[in-house]
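Missing here: one protein chain of the complex. Every other protein chain is in place.
Coming up: chain A.
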Amino acid sequence: MAALGPLGRIARFGSSICRNHRLIYNRSPQRRGIASCIDPSHGLTDEQKEFQKVAFDFATNEMAPHMAEWDQKEMFPVETMRKAAELGFGGIYVQPDVGGSGLSRLDTSVIFEALSTGCVSTTAYISIHNMCAWMIDTFGNAEQREKFCPILCSMEKFASYCLTEPGSGSDAASLLTTAQLKGDHYILNGSKAFISGGGDTDIYVVMCRTGGKGPKGISCLVVEKETPGLSFGKKEKKVGWNSQPTRAVIFEDCAVPVANRLGAEGQGFGIAMRGLNGGRINIASCSLGAAHACVQLARDHLLVRKQFGETLSNNQFLQFKLAEMATRLVASRLLVREAATALQENRSDAVSLCSMAKLFVTDECFDICNQALQMHGGYGYLKDYAVQQFVRDIRVHQILEGTNEVMRMIISRNLLTES
């Protein structure tokens, strides 16, 4: 960084710009329809545009003003999320008979993309919560659906998805948490790592081993928070996603009723993977929202910042860079939406497309946000500017819900397997 003198001046001058910029930042990422070539409403039905509008309004009014505070103070915004649930965001693709909104995967992607412009971390948690609610809705029996889905859709209770363990991340099928059948209970022993919401949420959808080795020995259990034998590790300190706590989830002779098992014994891995297909679209959608916000922020900055006697927007390199960012954003959006449609229609290419979308979009969007930060110059590095939070928050999207390397495994397997 430059010498302290000029930096000091920049910092002081920066804070007056910051105040203006905070006003601009608060409005511009959510400015619908500015820069019309990247307008996310193109190609949507009237109804989808309405969904998108609600999500954008909610993001602008309820999330964006608090995004920085939630990040810096590591606050889990329970009240705001419950307000979102009142609008139907708690179980977007859960069926209406148990309190969900019954929308399609594409509708869901559009909604998460819009919400993400307000706060990526919170939206990502909401998407995880949605995935858990959907798993219970789809694979649960009547009692389980009645018991858990309504309270999850309203966000009276919050959910966490527990697959990863200290010893099994990408190699998820090798998980070690055991569930021994004793009478009408399973006794769980083991631990899960990196659980989003862990410790603050109420309902844990846990993949555990009821049978032998490999994926066929895995079952899915719903564990409620107050169950004896369930405890949590320390809250992890993260680079981003700070509006959701992340903790290890520990099972020590934790007795879970058999009635809480989703589906049959041995079906758990399949349930987990089906959940992740949608989860990958959702995470990619969150990356899209961040990238969209960052392109608008970069654009606004280029129009305001002057160097060498003119605004940065007159600099051809930056013009071209911005054009590339916009192009990659739109390309990413099209891939996610196509994957969402494929998943909704249960197409044969759905799984590969979801993996491709997650791989391509999380990588591209991180790069877009990073470029946007670069365009901000020194200001991009200051926490007063939103762009750095978008960069930090979406960095992890390239890692979780299946690393981008695992996405490549899935896609190459599809290409190289003789059918």
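Just so it is clear, a residue touches a chain if its C-beta (ideal position, glycine included) is under 8 Å from a C-beta of that chain, and two chains touch if they have at least 3 such contacts; residues count from 1.
Just so we're on the same page, contacts and distances are computed from a predicted model.
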{"item": "Undisplayed chain, where the name is taken from the UniProt record, one of \"Cytoplasmic tRNA 2-thiolation protein 1\", \"Electron transfer flavoprotein subunit beta\", \"Guanine nucleotide-binding protein subunit gamma\" or \"Trafficking protein particle complex subunit 3-like protein\"", "value": "\"Electron transfer flavoprotein subunit beta\""}
{"item": "Contact with the hidden chain (one of A:38, A:67 or A:92)", "value": "A:92"}
{"item": "Listed residues A:38, A:67, A:81 or A:103, member touching the removed chain", "value": "A:103"}
{"item": "Absent-chain interface as seen on chain A, which is shown", "value": "27, 30-34, 36, 39, 46-47, 49-51, 53-54, 57-58, 86-89, 92, 96, 101-103"}
